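All protein chains but one are shown at their positions in the complex.
Let's look at chain A:
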Amino acid sequence: MMGGEDYRDRFEDIDWDDMQRSGLDSLTTQTAGFLASLGVVALLLVYDYVVVANDGPTFTTPFEWDVTQLDWLLVVTLLTVVFFAVYPLYDNPRMSRRYWREFRKNRAAVVSGVFLVGIFGLGLVGPLFIAKPDLNVLAQYQPPVFLSVPESTVGTCVGPVSDGMCHGTWQYPLGTTGQGKGIMKSVIYGMRVSLEVGLITPLIIIIIGTAVGTVAAYSGGIVDELLMRYVDIQLTFPTFFLYLLLLYLYGGTLFLLIVIFGITSWGSTARLVRSEALQRREEEYIQAAQSAGASEFWVIRKHLVPNVSNTVITNASLLIPSLILFEAAFSFLGLGDPTVPSWGQVISAGRSDIDTAWWISTIPGVFLFTTVLALNFVGDALRDALDPRAED
């Protein structure tokens, strides 16, 4: 045995009576920060609904922002992501470096990650600074910049006309729709929609699904039975028709779509997580934690959830693209929120003009395609990076 080094601190010398913690200081920085932020959001919410005049914007400085229900939800979602995904990375740089080292190995995933950060970053801040695309009958079917179409297909050409061809302008870099809405703006607003659909709904699904799945597997017995039979019932529940019904009763809003799908479609996730957790709970490290005195919550949170994260991440990487596509399909069918310009809606708007104004459907289509593809790459690489056994 060696001696005299400065890290010497021996387990025999711990005075445990010193260390009886009280309820309040068992809160970690992480949870405390999260709860405090939620408190701030709640106060702002009260302010918005009680103080601010009806329909007035919530903030006027530094920019005008009328915070909608959906925005509140997005803020809470982002807070959750920041405190439970970003903060641990910041808090434990050793771990983060290792994850990054692993993630970096997948070139396609890095490129996809950068692309997604761009898309979602733009979707997050873009709508704050850019006005919604307007109807403009004087600017129908404008081609994207650097491209030209015969003047006959365009009502009034905004850009220069030469040899009977209408050229695109920087005023509408990606062209316009048949209603004269700028596609660039629509696409940016569409990013916001995809961000909301691709972040809030899966987060709701994953939180509920993981909680139910792990608790059911860990507790077993009557708890397991009740939770899983409820899942059985919920899985037979026709969410699509519920949404249609509510759509006709209250009108379609994106908020409704996100919430309805979030709280009714976690059943299959819960089931997947449970079957994985059932295997994990038989491992000896679970028993080791119990014999160390860890509570049920601790074991589930520190051992069961991390060890089912393969399943969760795989599930999420399938869920997010499919929900984004789902929203696009809904909008395409005209069942979406008519006030929100989502990618699906723009694709739908251009489908009758596909032979004369191909860019209307194609451009948002390309964004949809690349986003979904990038999400799949990133999900794949994340799963590998988070598993220490994948290291060589």
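Just so we're on the same page, contacts are C-beta pairs under 8 Å (C-beta built on N, C-alpha and C of every residue); 3 or more make two chains touch, one makes a residue touch a chain; residues count from 1.
In the analysis below, contacts and distances are computed from a predicted model.
Asker: From the names "Peptide/nickel transport system ATP-binding protein", "CbaC protein", "Dihydroxyacetone kinase DhaM subunit" or "B(O/a)3-type cytochrome-c oxidase subunit 1", which one matches the UniProt record for the unseen chain?
Answerer: "Peptide/nickel transport system ATP-binding protein"
Asker: If I consider the whole complex, including the chain that's not displayed, which of A:Gly121, A:Pro306 or A:Pro338 touches that chain?
Answerer: A:Pro306
Asker: Hey, which of A:Pro57, A:Pro238 or A:Pro388 is the one touching the hidden chain?
Answerer: A:Pro388
Asker: Considering the whole complex rather than only what is displayed, give the residues of chain A touching the chain that is not shown.
Answerer: Residue positions of chain A that touch the missing chain: 1-2, 7-12, 14, 16, 19-21, 25-26, 94, 283-285, 287-295, 298, 302-303, 306-307, 309, 387-389, 391.
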